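In what follows, a structure is listed as structure tokens, so that the remarks can point back to it.
What you see is the complex with one protein chain gone and the rest in place.
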Amino acid sequence: MNDQLKAILEVLIFISQEPLNREKMKEVLGEVPDEELEAALNSLLSDYASGGRGIQVVQSGGGYLFTTKPEHDQWVRRLLQIEKKTKLSSAALETLSIIAYHQPITQAEISAIRGVDSTYCLKSLLQKKLIKIVGRKKAPGNPLVYRTSERFLQYFGLNSLDDLPKEEEIAKILEEEKQAIS
Amino acid sequence: MNDQLKAILEVLIFISQEPLNREKMKEVLGEVPDEELEAALNSLLSDYASGGRGIQVVQSGGGYLFTTKPEHDQWVRRLLQIEKKTKLSSAALETLSIIAYHQPITQAEISAIRGVDSTYCLKSLLQKKLIKIVGRKKAPGNPLVYRTSERFLQYFGLNSLDDLPKEEEIAKILEEEKQAIS
């Protein structure tokens, strides 16, 4: 058995986004006798199949890939839940930045600036407690008015809203880029 | 040793998009005695460290993650069909190391140490998320204050800022260089 080959296969399967098929393996590895490849793959599979492992190499979709074992699904879901909670989507970031700089502001005003409906983003920001509802605007329909929260300041390590980077500061940084390109 | 726990940790580290730290592990797992957690982690690390493997669990950026080994770099690049990853420019690296050792620090302070304006470097480091703005300094003009990020640690394979090259280490190298040229 070729241990070197087995290690490389492990790496390739680990890194590949899609199930890695034999053609691709050969393309990367160059000349490899079929029997050797088979032997290395089988050995790799059985290594991971042996008890007590959390992840495994499986054959699926015409190739090999790493997956977690079904019995650990609940743990996986809990972790993903937690990671999701601490991150923002780029749409949410956009919405949050508008609220930060334009508060107090209504949903319609945010949507007007972004050019897309922002209801969903607001909901997710509210859930993350990065923004809060502070009342209603005296305007037709009495829309809700949003502000950033204490948690928002904490999240970004700010003492107060005055500490938000000013346009000139960011502009200066962005400016430099233009010069570098031209 | 708790094999079940080890398997779950393997899964969690495998799934996590960033280095998985102990706090998150505990958040997912609920009540786990510290010693048990340590034992399981150590056992997992040594499993992967033992010879002939292509992937390994490493401690970096304050947590645990899976990576490939350096000797397999070429195979990964052949699979993904990409060139060698680009290094930081020396200007950016200089700026970054100044921030690392002097944080929290302002743009003006960095530029003073380097003797050149560092705005552009800050921008590129911010965009690479190797540094972050952490507020303002209570000083004339209230300049923004910078710190290195979690990603900085991960980028250099450091587990914490304590892993930065120590002053004595630097002094020793300087001494050796002095001997070498005189």
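The chains carry the letters A and B, assigned in the order they are written, with residues numbered from 1 in each.
Throughout what follows, a contact is a pair of C-beta atoms (placed from the backbone, for glycine too) under 8 Å apart; a residue touches a chain by one contact, two chains touch by 3 or more.
Just so we're on the same page, contacts and distances are computed from a predicted model.
Write down which listed name, "3-oxoacid CoA-transferase subunit B", "Sarcosine oxidase subunit alpha", "Segregation and condensation protein A" or "NADH-quinone oxidoreductase subunit K", is the UniProt protein name of the chain that is not shown.
"Segregation and condensation protein A"
Which one touches the absent chain: A:K87, A:K123, A:R136 or A:R151?
Only one of A:K87, A:K123, A:R136 or A:R151 touches the chain omitted from view, namely A:K87.
Among A:I8, A:M25 or A:I98, which one touches the chain that has been omitted from the display?
A:I98
Spell out, residue by residue, where the missing chain touches chain A.
Interface with the chain not displayed, on the chain A side: 11, 14-15, 17, 65-68, 73, 76-77, 80, 83-84, 86-91, 93-94, 96-98, 100-102, 105, 109, 112-114, 139-140, 156-158, 164-165, 167, 169-171, 174, 179-181.
Which positions on chain B touch the chain that was left off?
Output for chain B: 14-15, 17-18, 58, 65-71, 73, 76, 84-85, 87-94, 96-98, 100-101, 113-117, 120-121, 124, 126-127, 129, 132-134, 149, 155-158, 164-165, 167, 169-170, 173-174, 177, 181-182.
Methods note: only the chains that are shown with their structure count from here on.
What residues of chain A sit close enough to touch chain B in their complex?
The contact residues of chain A facing chain B are 3, 6-12, 14-16, 24, 28-29, 51-55, 66, 68-69, 72, 75-76, 78-80, 82-83, 157-159, 163, 165, 169, 172-174, 176-177, 180.
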